[in-house]
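Input: a single structure, listed below in structure tokens.
A single protein chain has been omitted; all remaining protein chains appear in their positions.
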Amino acid sequence: MNTMKQKSSENAQPASAERRRFMSVAGATAAGLAIAPGVMLVEVAHGRPEDQPASSAVRWGMLVDSTKCATGCNECVSACSTENGWTPVAESKHPKQAPQWIRKLELQDPLTHHETNLPMMCQHCAEPPCVDVCPTGASFKRADGIVLVNRHTCIGCRYCMMACPYKARSLVHENLHDTQKPDVPRGIGCVESCTFCVQKVDRGDGTTACVEACTAAGHNALVFGDLNDPESEISKKLREIPTKEVRADLNLNLGVRYHGI
Amino acid sequence: MKRLVALGAVILTAAALAWAGADAPARTGGAPKPVIVKAVKGERCVESNEFMRRNHMKVLNHQRDETVIEGIRTKKFSLKQCIECHASEKTGSVAASKDDFCVSCHSYAAVKIDCFDCHSTKPQGSMAMHPLNAESAHYAHKLAATAGSKISAEEMAKVAR
Partner (left out) sequence: MASITFREVEGSSLKYWLLFGGLALFVLFGALSWNYMHHHGHVVTGMDNQVVWGLPHVFAVFLIVAASGALNVASIASVFNKPMYKPLAPLSAILALALMLGGLLVLVLDLGRSDRLIVAMTHFNFKSMFTWNVFLYSGFFGLVGVYLWTMLDRSVKSYSKAAGTAAFIWRLVLTTGTGSLFGFLIARTLYGTSMLAPMFIILSFAYGLAVYLMVLTAAYAWSGRPLGDAVMTRLKNLLAVFVAAALYFVVVYHMTNLYFTKDHAVEAFILRDGGTITSLFWIGQILIGCVAPLVILLTGLSKSRSWIMLACLMIVLGGIAQMYVTIIGAQAWPLDMFPGLKESSSFFDGQIHHYVPSTPEIFLGLGGVAIALLVTTFAVKVLRLLPESLDDATVAKLEH
């Protein structure tokens, strides 16, 4: 049972939501019976039952291998926009005011002309400056390390946008006229950013739209998973290859790590 | 001078009242009663009608904080689930026209809600019903992407749902 679940989340194979939920509950129960409580928590969080809160035993993170990230490829960005319902910037009437949860960043060394490609989005810091500065506490870090905006208490002051070193956040500048996805509420006057597809994570998908798209396109530049689980694919990869944090000088302990920068 | 100011105030008030009056419907029996259509899906609500009428805002508020902050996604009092059953057959929405479930009562009670500034008013899977969504490029893109890749029919069904 346990291995089955592990396999399904690793391969990101589409299984029906009901089946997945059944498996995760069953898996958690089995694990709870068989293994020590601490270990069980980890297992629960991978395919958490819907009445359980996100657990700090898990820390979601992403590995970006910029050496595999293809020039001109925009699959991750399109997938994010589709999954989360934000209009791609190319279609926006107001490109400078259009929200972008994720974008492809092209880097060039002016001396050597070496070029690097990578997606840039919320880095899901362990010590997020946006959470520090938010006056109402609307910008917050969930127990499992995902940094989110609570739109019920966001007043649109944009101080988090001033504070974020990664330009990860956008303000919704105009009325969305009911074009939102039922799973992804977002609205005028509030700030938003990458959520690590929290709706998918909570559903037990164990992956994000951008990772799925990158894998489907055959690039495999993105890996998503639990940084606290030494056996997760991402943890294993991070042990193998050298990675860096963007603006590591700020010491924010990022959830997104880059290889090849 | 003071008289002039006072006169101005009176004129403005009168004009405002006249303007407000012009909008109101013919006053035969007060405001029109809300239209409460039986939910399209489901046999009965998660609690009694009596309870929901008085407490829906409390349970929704409680649930929203649990869901957003802690990630608890139980269905019983989730707004998404409300919409799932109560979206009208005509508009596919709980708040698109004045007779839709949420709007109808809330305009009668004159209680302004901002839920739908951010939340979709339609159940999941109704994307195609909305002209803006159906024609939107993200949907087209997703279809194109799924057609061109190895993603299974099951996955497509999930996206559509």
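For clarity, chains are labelled A and B in written order, and residue numbers in each chain start from 1.
Quick note on the criterion: a contact is a pair of C-beta atoms (placed from the backbone, for glycine too) under 8 Å apart; a residue touches a chain by one contact, two chains touch by 3 or more.
Every value quoted in this text rests on a predicted model; they were computed, and no experiment measured them.
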item: Residue of A:52, A:170 or A:215 touching the missing chain in the full complex; value: A:170
item: For subunit A, the residues touching the chain missing from this view; value: 77, 89-90, 94-100, 103-110, 116, 120, 129, 131-138, 153-159, 161-167, 169-175, 188-191, 246-247, 250, 261
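By definition in this document, only the chains that are shown with their structure count from here on.
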item: Cα-centroid distance, subunit A relative to subunit B, in whole angstrom; value: 29
item: Subunit A-facing residues of subunit B, complex; value: 64-66, 68-75, 80, 83, 93, 95-96, 116-124, 130, 132-133, 136-139, 141-142, 145, 149-152, 154-155, 158
item: Residues of subunit A that touch subunit B when the two form their complex; value: 14-17, 48, 50-54, 75, 78-79, 81-82, 85, 87-88, 91, 140, 142-144, 148, 150-152, 175, 177-183, 185-190, 198, 202, 213, 216-217
